[in-house]
Structures are given as structure tokens and as C-alpha cells.
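Missing here: one protein chain of the complex. Every other protein chain is in place.
Moving on, here comes chain A:
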Amino acid sequence: MNSPARIAGLAVLVAAIALPFLPGVPPYWITIASYIAMSAIVALGIVVLTGVAGVVSFGQAMFVGFGAYTTAILTTRYGWNALATLPVAILIAGALAWGIGAITLRLKGHYLPVATIAWNISFFYLAGSLDFFRRFDGISGIPPISLAGFDLSDGSRFYFLALGLLVAAYVLTRNLLDSRVGRSIRALRGGALAAESFGVDTGRARILAFVYAGVLAAVSGWLYAHFQRAINPTPFNITVSIDYLLMAVAGGVGHLGGAILGAGLVTVVRDKLQDILPALIGTQGNFETIVFGVVLILILQFAPEGLWPHVRRLFGETRRRPPTVLEAGSAGTHRAMPPKGEDVLRVSKLRKTFGGLVAVNDVSFSVGAGEIVGLIGPNGAGKSTSFNLITGVLAASAGEVRVRGEDITGWPARRIARLGVARTFQHVKLVHGMSVIDNVALGRHLLGRASAVRGALRLDREEEAAIFAEAHRQLARVGLAEHADAIASELALGQQRLVEIARALCLDPVLLLLDEPAAGLRHNEKVALADLLRKVRDSGVSILLVEHDMDFVMGLTDRLVVMNFGAELAQGRPAEIQRNPAVLEAYLGSAA
């Protein structure tokens, strides 16, 4: 693939490597470039944490501090070799991020960013007042990094070390986001509920993103300590955390390239302003902060998404290459389907109240193996609420739900998904910025097991190929094969519903719950969908669907359950239901 964007990226890398060798480049530039690399590593973590996972942290400088203090204490007090402290710094920062995340990430909404402010300020004053951290005086005399007697503290050598770590961080982050775990992190924004319904532990995914960002920050701190040779609490304060966030947002918080661009931009603009302004204005002062603030405001006013999308547009729009698809011949192993006649789903006396409102009132019904059951009723009858109760999205007030004999009442959604229960949503819940095929692949989450580390190191390719082969197969089944690489939110609403069905089929379900699958489809698309659902049923899958299109429902279902005002009104074969006087009254009024 030789897109202009890729060539430009390589050109930047070559230029970065060649920088120290160019004649006439002042050593000061190398220092600046080293600072950019160190900041960019932190900003990459912020892209994962904030841009991708949607968690805003004002505490990244604290994690930089964890890395820096770990190596400073180990080298100066215990005589460790600088290189040996890097894994320890990573471990300590990772463990602390895990602990802090476990407490803090449970916070919702705006509580979370404030909690990170609290952590960061506390760390700053703690380091500044405890003898263990040598108070505000800080720790000096930190040895340089040396490898086999080779001193890496010299300007351009250190620069290469920092650049190498930045490139490694970039590649690892890109791989991570492009893996099974990465998809679960990307699903956190906007699609968390759907992700849970496909077995993703979203709490874990958030912590993972937090730990990853913390570890990258610690690596940067490790570099920083050995570059400065002395540290104190100031560069790890809340204001510096804000600085890192600012870099990522100015560059483009949704893009890995944005992190590097933002780090470069902020560092260089700051530095240049310090040079130029005093000469321009003629007096010493704090003018650079003012101009810096104003420049940043203007950038964000004209490019709220950050600068990266604009820079990339210069090189033509590029779309991410989908992972290599293996021959779809081996369709993967399939779950053993329950024998005909078994009750796959049994709902007994299910009840849900919201305050005084009884949304679902002691409803009982069952779905047998290989059966399509329609759940119908006027708007507000409690159909979607019933779906949410069955799939664990809402907790039932009373009653019992059994899947294949197992009592799943009170289980969380992701545990129910493990039994082979897949669903679609009345209001489509796809991850907006993600491609159609990635969205479908999310449905396969439970059938993979590659860890974040394997994903980051690209040791998951075989499993990924199998996942994507299945995703492509299911996408083709719903007739959207040619849209695989489109961005999900660019499809028509009806097509997005079909993508949700493909995602649900990817789970290899025993029971499929479809909430208004035919809404927004044209006539021939509905016919095709009905054909597909019959085939799915014939392969042994049980289907429960909510639908308002009566032609579609009557032609497709084996049985119907009619609900009205939260209560069960009637059950029976479609033909019987069509003649049932109670049903006719509910739908058409007593005049009918």
C-alpha cells in the first residue's frame, strides 16, 4: 500500500532519524526534538484513554512522575542500573494505575476527571512534603542511561533512544487498537451497552486503557529522569497534566498521529514564543503564555477536532486497511444447537416497575428450539423492556428468566451473552467511528481469547483472521458485503440494523433477540431478511423478535406473544392471533 499518507509518514520518520546528521543543525534542536518525543509518548496514551475510550484524565503527569521517581530512587539510593529500572517503573506505574483506576473509574460523568485532578494534586503535595521523595528539593545525581558502557545521555544518542521508544509506542498502540481487545476499548464510546451485550467487560476495558496510558506516561517519565538527571515534583503537577491533554486535543485526540503532531506543535510554539516575543515586544514578561493560550483557542475554534484531520486531508483521504481475510472456507466451530422441542428461553411471571409504573406485568412465555416467536403489541406495551430484562440490561423487579434451563435472573448482560444469547437494539447501537466490519467483528469478542499484550505484539493474527473471516461471512449473509470498509454511521438506518443482525449472528447464537429488525428496510430487503431469518432458524437457532410490520411478522413467525400495557394479552399461532377479539381491540380500538 503506497498511499501518499503512508509515504508522508515514512518521510517524517526518515527526517526525524536524519535530523542529528544534518549539517548545521544546532544541538538545541535535538534537545527540543527529544522533549517532543517524550511528550508524544504521554500524548499517545491520552489518545487511547481520552480519544478512544472516552475517559478524560487530568492526572497523566502523575504517572510520568511515578516512572521518574521509581528510577530516580532505585538508581540513586540502591545503585541500580538505569536500564534495569525501566521494567520496574512500568510495573509500579501499571499497578498504581490499576489500583487508582479500580477505585476511580467506577465514577461516572464528570466525577472521573475531577477525581484525577484530586489524585494528581495529592501526589504533587505528597512528593513535595515527604522525605522519601526528598520533598520539593527533589532528587539529583541520577545517573545517565548506559548500555554496555555506551553512554546514552549524550544529546543525539538520547534523542535516538527517545525516538525509538516513541516509534515502538506508536506501533504497539496502533496494533493494540486494531486487535480484539482494542475493539472492545473502541466500543466504550457510544457503544458500551452493546459491547456488554456481546460479552465485553467494559469496566475492564476502561481500566485497561487507563493502565496502558499510565504505563506509556511512566516510560516517558523514566526517560525524563535520566535526561534531566535531577527531578522535583513540579514537572508532575496538575498544570503539566493539563499540558499533555492540551497537546493531544490540539493535535487531534482521536488520532495517533494527532498525539505526535500536538506534542511537536505545543513544544515548538512554546519554545519559539519564548525566543521571538521578548525580541518583538522588547520587554521581558510572561507574554508567551498569553500568546500561547490565544493561539490554542484560535486553533480549536477553527479545528475543533484538532489539526490532524486537516493535515491528513492534505495527503488525500485514506481509509484503514482491513485486516487480511483468510479463505472463509473454515467457518469456525459452531455451538451445538439444542435439540428440537427444548425450551431455549422460558420467562415466568417477569415484572418490571419504574416507581409506580408497571412496565412489564407478570409476563410468561417461552421460545422453543428452532422456533421464531414474535413479541408484538402497541407502542409502550413493554416489549423492549422485556428484551432488556431478558438480556440483563435491566434488572427485573420480580420473576424468573431461564435460558436452556439455567436461571439467569439478575445476571449481567455479558454473562448472559456467554450462553449464546445475542441481540439487536431498537435504537441502533453501533460504534459510530468504527468500520462496519470492525463492528460486526465485535460480535465475535467472546469467541476469541487473544490478550491485549498479544494484540499489541501482533501475535494474534491467526485468531484475528478467523474472526474477520466469520465477520465477513455474516456480513455477506445480510447482504452488505460490499460495505465492509464503510464507516458504520455512514450507512442508511435500515442497513445499520442489518449490520447489528450480522454482529449478533457472529456470536454464534443459540437465541437471537431482534428488536424491530425490519424497520427502515424496503420491501425487497424485508423479503431477503425474512429468508435469512428462516435459514437461521432452520440451522437450529431460536429467534424472538419485536416488530411492527404485521405482514412481516405474520409471514415469518411460528408463534406470537401479544402484550398490551405491560401485560400479556394473548399467545398463539399467527392465524389465531389475527382473529383474537382482545388483540383486535387493543390494536384497532373497540369500534373494530
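As a working rule, contacts are C-beta pairs under 8 Å (C-beta built on N, C-alpha and C of every residue); 3 or more make two chains touch, one makes a residue touch a chain; residues count from 1.
The criterion applied here is as follows: contacts and distances are computed from a predicted model.
Chemist: For the chain that is missing from this picture, which UniProt protein name fits: "Branched-chain amino acid ABC transporter permease", "Histidine kinase", "Integral membrane protein" or "PBP superfamily domain-containing protein"?
Modeler: The chain we cannot see is recorded in UniProt as "Branched-chain amino acid ABC transporter permease".
Chemist: In the whole complex, not just what's shown, which of A:Leu152, A:Ile185, A:Ala225 or A:Val249 touches the removed chain?
Modeler: A:Val249
Chemist: Consider the whole complex, including the chain that is not shown, and state which of A:Ile121, A:Val268, A:Met554 or A:Leu584 touches that chain.
Modeler: The one listed residue touching the chain not shown is A:Ile121.
Chemist: Which listed residue, A:Ile297, A:Val527 or A:Ala582, touches the chain dropped from view?
Modeler: If we include the chain that is not displayed, A:Ile297 is the one touching it.
Chemist: Considering the entire assembly, which residues of chain A contact the chain that has been omitted?
Modeler: 50, 54, 56, 103-104, 106-111, 114-115, 117-119, 121-122, 124-126, 129, 190, 192-193, 242, 245-246, 249-250, 253, 285-294, 296-297, 300-301, 304
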